[in-house]
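So the structure is just underneath, and the comments pick up after that.
The block that comes next holds chain A.
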Amino acid sequence: METDFMFAAALTLIAAVLAVTRANAVHALLYLIVALLGVAVVFASLGAPFAALLQVIIYAGAITVLFVFVVMMLNLGPAAEECERHWQPAGSWLGPGLVGLLLFGELVLIIMHGDAAGADGVVDAKQVGMALFGPYLIVVELASLLLLAGLVVVWHVGQGGIGERR
Partner candidate 1 sequence: MTLVFILAVLLLGGVLAWWLERLGRGLPQRVALVAIVIALGAALTLLGGTGPWRGHWRVPWIPRFGIELHVGVDGLSLPLVLLALLLGAVAVLVAWRVRERPGFFQFNLLWSLAGMVGVFAALDLFLFFVCWEVMLVPMYFLIALWGHEQRQRAGFKFFLFTQASGLLLLTAVVALGFSMPGGTGFDYLALLDTARGPAAPWIAAGFLAAFLVKLPAVPLHTWLPDAHTQAPTAASVLLAGVLLKTGAYGLLRFVLPLFPQTAQAVAPAFMALGAAGVLYGAVLAFAQDDVKRLVAYTSVSHMGFVLLAVFAWNPLAWQGAMMQMLAHGLATGALFVIAGALQERVHSRALSAMGGLTARVPRLAAFGMFFAIAAFGLPGLGTFIGEFLSLLGAFRANAIIAAVAALGMVLSAVYALSLIQRAFHGPPGEHALRDLGRRESGVLALMALGLLWLGLAPQPLFDLTAHPLQALAGG
Partner candidate 2 sequence: MTTTPVVLTLAAALMGIGMAGVLARRNLMFMLVSVELVFNGAGLAFIAAGAHWAQPDGQVMFLLILSVSGAETATALALMLRLERHYGTLDVDAMRQLRD
(Lines give C-alpha, C1' and ligand atoms only; values in the text may rest on other atoms or scores of the structure.)
Protein backbone atom coordinates (compact mmCIF):
# COMPACT_ATOMS: atom_id res chain seq x y z
CA MET A 1 0.00 0.00 0.00
CA GLU A 2 2.66 2.42 1.11
CA THR A 3 4.74 2.03 -2.01
CA ASP A 4 1.69 2.07 -4.24
CA PHE A 5 0.71 5.34 -2.74
CA MET A 6 4.14 6.85 -2.94
CA PHE A 7 4.57 5.85 -6.55
CA ALA A 8 1.15 7.11 -7.52
CA ALA A 9 1.63 10.35 -5.61
CA ALA A 10 4.95 11.05 -7.28
CA LEU A 11 3.49 10.27 -10.68
CA THR A 12 0.49 12.48 -10.01
CA LEU A 13 2.57 15.44 -8.94
CA ILE A 14 4.94 15.23 -11.89
CA ALA A 15 2.08 14.81 -14.32
CA ALA A 16 0.17 17.70 -12.69
CA VAL A 17 3.13 20.03 -13.00
CA LEU A 18 3.58 19.05 -16.61
CA ALA A 19 -0.13 19.36 -17.37
CA VAL A 20 -0.13 22.89 -16.06
CA THR A 21 3.05 24.00 -17.76
CA ARG A 22 2.88 22.49 -21.25
CA ALA A 23 2.42 24.71 -24.23
CA ASN A 24 0.84 22.07 -26.40
CA ALA A 25 -2.78 21.57 -25.44
CA VAL A 26 -2.96 17.91 -26.33
CA HIS A 27 0.19 17.20 -24.36
CA ALA A 28 -1.21 19.01 -21.41
CA LEU A 29 -4.42 17.05 -21.58
CA LEU A 30 -2.51 13.78 -21.73
CA TYR A 31 -0.56 14.73 -18.63
CA LEU A 32 -3.81 15.71 -16.99
CA ILE A 33 -5.17 12.26 -17.68
CA VAL A 34 -2.06 10.74 -16.15
CA ALA A 35 -2.45 12.92 -13.07
CA LEU A 36 -6.09 12.01 -12.74
CA LEU A 37 -5.29 8.34 -13.08
CA GLY A 38 -2.63 8.74 -10.45
CA VAL A 39 -5.19 10.21 -8.13
CA ALA A 40 -7.45 7.27 -8.89
CA VAL A 41 -4.69 4.95 -7.76
CA VAL A 42 -4.37 6.94 -4.57
CA PHE A 43 -8.11 6.60 -4.04
CA ALA A 44 -7.84 2.91 -4.42
CA SER A 45 -4.94 2.77 -2.04
CA LEU A 46 -7.04 4.69 0.51
CA GLY A 47 -9.75 2.08 0.38
CA ALA A 48 -12.14 3.93 -1.86
CA PRO A 49 -12.45 1.70 -4.88
CA PHE A 50 -15.78 3.17 -5.94
CA ALA A 51 -14.35 6.65 -6.01
CA ALA A 52 -11.30 5.41 -7.89
CA LEU A 53 -13.54 3.86 -10.49
CA LEU A 54 -15.60 6.99 -10.94
CA GLN A 55 -12.42 9.03 -11.14
CA VAL A 56 -11.23 6.94 -14.03
CA ILE A 57 -14.55 6.83 -15.81
CA ILE A 58 -15.86 10.32 -15.35
CA TYR A 59 -12.84 12.49 -14.76
CA ALA A 60 -10.22 10.85 -16.88
CA GLY A 61 -12.83 9.64 -19.28
CA ALA A 62 -15.71 12.00 -19.76
CA ILE A 63 -14.42 15.33 -18.66
CA THR A 64 -11.08 15.08 -20.37
CA VAL A 65 -12.82 14.01 -23.53
CA LEU A 66 -14.76 17.27 -23.36
CA PHE A 67 -11.49 19.11 -23.35
CA VAL A 68 -10.25 17.10 -26.27
CA PHE A 69 -13.36 17.94 -28.25
CA VAL A 70 -12.81 21.57 -27.60
CA VAL A 71 -9.20 21.34 -28.65
CA MET A 72 -10.35 19.76 -31.85
CA MET A 73 -13.00 22.39 -32.43
CA LEU A 74 -10.58 25.21 -31.88
CA ASN A 75 -7.99 23.46 -34.00
CA LEU A 76 -5.10 24.40 -31.76
CA GLY A 77 -2.14 23.57 -33.92
CA PRO A 78 1.57 24.41 -33.88
CA ALA A 79 0.77 28.08 -34.36
CA ALA A 80 -1.17 28.07 -31.14
CA GLU A 81 1.72 26.32 -29.44
CA GLU A 82 4.10 28.99 -30.61
CA CYS A 83 1.75 31.67 -29.46
CA GLU A 84 1.50 29.90 -26.14
CA ARG A 85 5.29 29.97 -25.70
CA HIS A 86 5.26 33.61 -26.48
CA TRP A 87 2.53 34.31 -23.90
CA GLN A 88 4.15 32.26 -21.25
CA PRO A 89 7.81 33.19 -20.74
CA ALA A 90 9.52 31.47 -17.83
CA GLY A 91 9.36 34.65 -15.80
CA SER A 92 5.61 34.65 -15.81
CA TRP A 93 5.70 31.64 -13.51
CA LEU A 94 7.62 33.42 -10.81
CA GLY A 95 4.80 35.15 -9.01
CA PRO A 96 2.14 32.48 -9.39
CA GLY A 97 4.66 29.79 -8.51
CA LEU A 98 5.66 31.64 -5.40
CA VAL A 99 2.07 32.15 -4.30
CA GLY A 100 1.32 28.50 -5.04
CA LEU A 101 4.34 27.44 -3.02
CA LEU A 102 3.41 29.69 -0.13
CA LEU A 103 -0.07 28.29 -0.12
CA PHE A 104 1.26 24.77 -0.25
CA GLY A 105 3.69 25.54 2.56
CA GLU A 106 0.97 26.94 4.76
CA LEU A 107 -1.26 24.00 4.09
CA VAL A 108 1.53 21.61 4.91
CA LEU A 109 2.20 23.44 8.13
CA ILE A 110 -1.44 23.10 9.01
CA ILE A 111 -1.68 19.49 7.95
CA MET A 112 1.43 18.43 9.84
CA HIS A 113 -0.27 19.35 13.07
CA GLY A 114 -2.83 16.59 12.61
CA ASP A 115 -2.63 13.22 14.30
CA ALA A 116 -0.90 10.59 12.30
CA ALA A 117 -3.64 8.01 12.61
CA GLY A 118 -4.14 6.49 9.22
CA ALA A 119 -7.21 4.96 7.76
CA ASP A 120 -7.47 1.32 7.22
CA GLY A 121 -10.21 -0.63 5.71
CA VAL A 122 -12.37 -0.24 2.68
CA VAL A 123 -15.56 1.77 2.21
CA ASP A 124 -17.07 0.01 -0.74
CA ALA A 125 -19.57 1.02 -3.37
CA LYS A 126 -22.48 -0.43 -1.46
CA GLN A 127 -21.87 1.71 1.56
CA VAL A 128 -21.58 4.77 -0.59
CA GLY A 129 -24.70 3.89 -2.49
CA MET A 130 -26.63 3.32 0.74
CA ALA A 131 -25.54 6.73 1.93
CA LEU A 132 -26.39 8.43 -1.33
CA PHE A 133 -29.88 7.11 -1.51
CA GLY A 134 -30.47 7.23 2.21
CA PRO A 135 -29.56 10.30 4.19
CA TYR A 136 -28.20 12.15 1.15
CA LEU A 137 -31.33 11.84 -0.92
CA ILE A 138 -32.05 15.52 -0.99
CA VAL A 139 -28.49 16.25 -1.95
CA VAL A 140 -28.75 13.93 -4.88
CA GLU A 141 -31.94 15.62 -5.96
CA LEU A 142 -30.27 18.97 -5.70
CA ALA A 143 -27.30 17.67 -7.65
CA SER A 144 -29.70 16.76 -10.38
CA LEU A 145 -30.97 20.29 -10.39
CA LEU A 146 -27.37 21.40 -10.61
CA LEU A 147 -26.78 19.26 -13.63
CA LEU A 148 -29.97 20.61 -15.13
CA ALA A 149 -28.70 24.10 -14.56
CA GLY A 150 -25.43 23.20 -16.23
CA LEU A 151 -27.36 21.79 -19.13
CA VAL A 152 -29.48 24.88 -19.53
CA VAL A 153 -26.47 27.15 -19.34
CA VAL A 154 -24.52 25.20 -21.90
CA TRP A 155 -27.51 24.98 -24.13
CA HIS A 156 -28.21 28.66 -23.89
CA VAL A 157 -24.64 29.83 -24.25
CA GLY A 158 -23.86 27.33 -26.91
CA GLN A 159 -26.81 28.22 -29.09
CA GLY A 160 -26.06 29.85 -32.39
CA GLY A 161 -23.12 27.76 -33.39
CA ILE A 162 -20.28 27.13 -31.07
CA GLY A 163 -17.02 26.67 -32.78
CA GLU A 164 -17.76 28.55 -35.94
CA ARG A 165 -14.79 30.82 -36.33
CA ARG A 166 -15.51 34.41 -36.82
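How these were chosen: all candidates are chains of the complex that A comes from, given by their letters.
The rule is simple: contacts are C-beta pairs under 8 Å (C-beta built on N, C-alpha and C of every residue); 3 or more make two chains touch, one makes a residue touch a chain; residues count from 1.
Owing to the predicted nature of the structure, the values given are computational and were not obtained by experimental measurement.
This complex places chain A in touch with one candidate out of 1 or 2, and it is 2. Against candidate 2, the residues of chain A that register as touching in their complex are 1-2, 5, 9, 12-13, 16-17, 19-21, 25, 28-29, 32, 35-36, 39, 42-43, 45-48, 50-51, 54-55, 58-59, 62-63, 66-67, 70-71, 73-74, 76, 84, 87-88, 92-93, 95-97, 99-101, 103-104, 107-108, 111-112, 114-121, 123, 127-128, 130-132, 136, 139, 143, 146-147, 149-150, 153-154, 157-158, 162-166.
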